[in-house]
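Note that this complex is displayed minus one protein chain, with the remaining chains in position.
Should a chain be cited, it is by its letter among A, B and C, assigned in written order, with residues numbered from 1 in that chain.
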Amino acid sequence: MTAHDHGKWGCACWGAEDELGAANLLTPAKRLAALKSIETGKVYDLSHVFGTDAPYMAPNQTPFLMMMWSSWRDSIRRRRKHGMTNDAGSNVERIEMTAHVGTHIDALGHVSKGDRLYNGFDAAETLTEWGLSRLGIERTPPMITRGVLLDVAGLDGGPHLAPGRVVTPEELARAAEAAGVTIEPGDFALIRTGWGRYFGTDNARYLAGSPGIDVPAAQWLTAQGVTAIGADNMALEVLPNPDPAKALPVHQHCLAEAGVHIIENLMLEELAADKVARFCLIVLPPKMRGATGAPVRPVAIV
Amino acid sequence: MTAHDHGKWGCACWGAEDELGAANLLTPAKRLAALKSIETGKVYDLSHVFGTDAPYMAPNQTPFLMMMWSSWRDSIRRRRKHGMTNDAGSNVERIEMTAHVGTHIDALGHVSKGDRLYNGFDAAETLTEWGLSRLGIERTPPMITRGVLLDVAGLDGGPHLAPGRVVTPEELARAAEAAGVTIEPGDFALIRTGWGRYFGTDNARYLAGSPGIDVPAAQWLTAQGVTAIGADNMALEVLPNPDPAKALPVHQHCLAEAGVHIIENLMLEELAADKVARFCLIVLPPKMRGATGAPVRPVAIV
Amino acid sequence: MTAHDHGKWGCACWGAEDELGAANLLTPAKRLAALKSIETGKVYDLSHVFGTDAPYMAPNQTPFLMMMWSSWRDSIRRRRKHGMTNDAGSNVERIEMTAHVGTHIDALGHVSKGDRLYNGFDAAETLTEWGLSRLGIERTPPMITRGVLLDVAGLDGGPHLAPGRVVTPEELARAAEAAGVTIEPGDFALIRTGWGRYFGTDNARYLAGSPGIDVPAAQWLTAQGVTAIGADNMALEVLPNPDPAKALPVHQHCLAEAGVHIIENLMLEELAADKVARFCLIVLPPKMRGATGAPVRPVAIV
Partner (left out) sequence: MTAHDHGKWGCACWGAEDELGAANLLTPAKRLAALKSIETGKVYDLSHVFGTDAPYMAPNQTPFLMMMWSSWRDSIRRRRKHGMTNDAGSNVERIEMTAHVGTHIDALGHVSKGDRLYNGFDAAETLTEWGLSRLGIERTPPMITRGVLLDVAGLDGGPHLAPGRVVTPEELARAAEAAGVTIEPGDFALIRTGWGRYFGTDNARYLAGSPGIDVPAAQWLTAQGVTAIGADNMALEVLPNPDPAKALPVHQHCLAEAGVHIIENLMLEELAADKVARFCLIVLPPKMRGATGAPVRPVAIV
């Protein structure tokens, strides 16, 4: 297929029942090429450690909470009562979270365009009380493909772009050119704004606004056949949107129109410092049935 | 180092502050060799889809629960009130879970031997109200290494071993021999009992007891320097333990004594059907601060 | 007003903005009369103790869960670190529950008739993501009024009515007659089926079906002006409904049509044993904003 064949609303590139979207571009050949490109085996860990102090946008939604269900002490006492004497103490916690905490991936069913989700699926029929019946994160395949770093912050020259600063298609093209990279179908594009340094270190700043792409930049990427897009900020897209009548338009385009997965809250400093522009990128989301996303631990390997 | 140097309680192989345990054996050379062994790029997804119906052992601990925080409908209505007209509807859920649901990895701090965790860390000092201050899952590095399948069920001839059936060191040795595999330091050993077929299909049966290894089999593996052990059952070890005075002795040995991570609830049928005994195994746990484990999506690549 | 003036759908007895329903009948005179009727001050506690083992009807909704947030030990340690030396240890738990656990009251906004709640309020406008904007339990006034016991089980002669047994208006009338009671506007009617003995002692039986009233019996009560109706079973009404095409029709009539509150899971054995048919009934629901009900501890005083 050519790059322009997909990414159109209702294009039905991959059939009326398709739930993979641009993840269809993760072909065996693409994957093998990415794996074969590995030379040294050096691993870049692109995720943040997160906990109850994780930054999060939505008011009233606790992003993450952890409490102990059972401590070693409690379980030893309980097991002794049942006659067990080897004193195996189990520490087990209760975790409460949204699927969009820390470094995480958005499932295609996360954002709608009106009443429609990706591939035209009806939101009212798809969303049940207990999650998505289609387009949940368990449908996302293991993502093992070529990753490319578009270091817009590096191109800009400062440690990070300013909050609210729109990243344009032209800048993405220049960042690719500067790195000697041509985006190809099935690539996973990572965009560095430099904003990731405030994750967990200055959450108020991290959340008050952020640099990011707007719809034209997203369209430029999806038109070239990227399978997914990630960034080192809260929502991939610029916040707040320059047009106050628009909420999350980049999410709408990527997820609902183009079937392109999004990864947020990445940590891209080390890749940039080492000037690594091409790598094998691996993202393995846990298969929580019907979830609209999942925390992940993406790694780049060179 | 030689294989017998680690795995002893208090051996201090890796220093008094070490929190990695046998994951120290994940050397760059080991990783690169595993990646270089990939020939076709075929991926085996070794995890189950899980949800509120996930099997779980502990009474009173909800394994997994998902509710919608926000539906596309609610968020469109709310955004319209704020003047946003592009009707981006966000589906966002609340997830409640333990770290030990579905296919998951145990952090080294999950189980104690009396008041001591791995490397002699004092459990009372390590476990805080909000999780582990040491040995939490965020300390576990990306695991990319050689995996070996020890297909004990295949050796046995039936679809699965009987519940309560102890897997011995001799059987592991025979399964390795049958597959032409020699276990090497840093390997990730996967043990197939065939019990995984009941995960989610017959939870009562899955939980009522299971085949699995006992301490001698675990010691046989750790003495050979495995970095981690996984199995297609609830707890890796045989349940119930033949000695009623012992609770989770294999967990104690692997986690608290040998510093060897455990992965549970794997799905190994496809690997076995294809008679794949050696592969590149990749496990990437999300870095939840202080958690005693994490759901993961392990993949084997050949 | 006469008894037949209220209880009609859309009757607008109490005005277009009314959120009290038949609780408007809790007049100062009615209340004072109930209080003045007290002779000995003997208190009957009509509620069950409840916990994680509370019976509950809806699958997938945890009725009640309690975990410790903080133990005396944890808080003493933490306070010592802050220089506090009086060793005040705080035990504080986290509670997770529905509003319909244990002995509880239903708010008028709990059940709709199609898209309409009590007094014709539009359900879509009333229910927000965070609860009811009208008809929530915080609108329910302190209920202090005359209670009457209709001991249908006593009339029947056995320890309890059979599960699925419909209690008819005629039986209610006979029970009132047997006790020498005439129902008056503002009364709080308690119906004894004897089923309460299985709450917490045999939950499977308690939930598998229960004796209770059907719509005609409910209509008979609301036509006489009761302010609320309670019973010693899971849902006041007979379960399952004899007409399989009807779900919770008594709830619809009482809450959505007649504006009559419902109390469930009462314990009425002691009242019946003492043959107490009239009493001062006090129900004081905690004012949780927007909640569809609340656990309560009703008492009868004579």
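Simple rule for what comes next: contacts are C-beta pairs under 8 Å (C-beta built on N, C-alpha and C of every residue); 3 or more make two chains touch, one makes a residue touch a chain.
Remember, predicted model here, so these are calculated numbers, not experimental data.
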Open item on the list: Let's see if you follow the contact definition: name the visible chains touching the chain that is missing.
Closed with: A, B, C
TODO: Could you tell me which of C:Ala22, C:Ile144, C:Leu161 or C:Leu236 touches the chain that is not displayed?
DONE: C:Ile144
Open item on the list: If the hidden chain were put back, which residues of chain C would touch it?
Closed with: 28, 31-32, 35-36, 38, 40-43, 45, 47-52, 58, 60-62, 64, 66-73, 76, 79, 82-100, 102-103, 109-115, 117, 123-124, 127, 129-132, 138, 141-142, 144, 244-249, 251-252, 282, 284-292, 294-299, 301
- [ ] Could you please point out the chain A residues that touch the chain left off the display?
- [x] 52, 60, 62, 65, 69-70, 74, 78, 128-129
Task: Interface residues of chain B (partner: the chain not displayed) - done: 60, 67-69, 94, 130
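Rule of thumb we're sticking to: only the chains that are shown with their structure count from here on.
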Open item on the list: On the document's contact criterion, could you list the chains that touch chain A and likewise touch chain B?
Closed with: C
- [ ] Give a one-word verdict, same or different, on whether chain B and chain C use largely identical residue numbers at their interface, taking over half shared as same.
- [x] same
Open item on the list: With centres defined as the mean C-alpha position, give me the chain A-chain B separation in Å.
Closed with: 24
Task: Approximate Å spacing (C-alpha centroids) for the pair chain B, chain C - done: 47
Open item on the list: Which positions in chain B are in touch with at least two other chains?
Closed with: 52, 60, 62, 69-70, 129
